[in-house]
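Please read through the structure below; I'll follow up with questions.
Heads up, one of the protein chains got dropped from this complex, but the rest are sitting where they should.
What follows is subunit A.
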Amino acid sequence: MTGPESKKASSPGVMNWFRSAYRFSTDRNDFRRNLLVNLGLFVAGVWVARNLSDFDLMSPQPVA
């Protein structure tokens, strides 16, 4: 009966990992965390700039 026991042993490890990942991602005072979040925001901003900015404001409006 090592299956359920091994599962129980690994699930606290997984839970610990999730807890530490949650603490890392919500700790605003952590420089590394802020660096990763802002890098992700920068990449998202570049993606938005390249893909979602091709609209023409002076084009005629569609008639309803």
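Note that in this section a contact is a pair of C-beta atoms (placed from the backbone, for glycine too) under 8 Å apart; a residue touches a chain by one contact, two chains touch by 3 or more; residues count from 1.
The rule is short, and it goes like this: contacts and distances are computed from a predicted model.
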item: From "Translocase of outer mitochondrial membrane 40 homolog (yeast)", "Phosphatidylinositol N-acetylglucosaminyltransferase subunit P", "Palmitoyltransferase" or "X-ray repair cross-complementing protein 5", the hidden chain's UniProt protein name; value: "Translocase of outer mitochondrial membrane 40 homolog (yeast)"
item: Where the unshown chain meets subunit A, residue by residue; value: 31, 34-35, 37-39, 41-42, 45-46, 48-50, 53-58
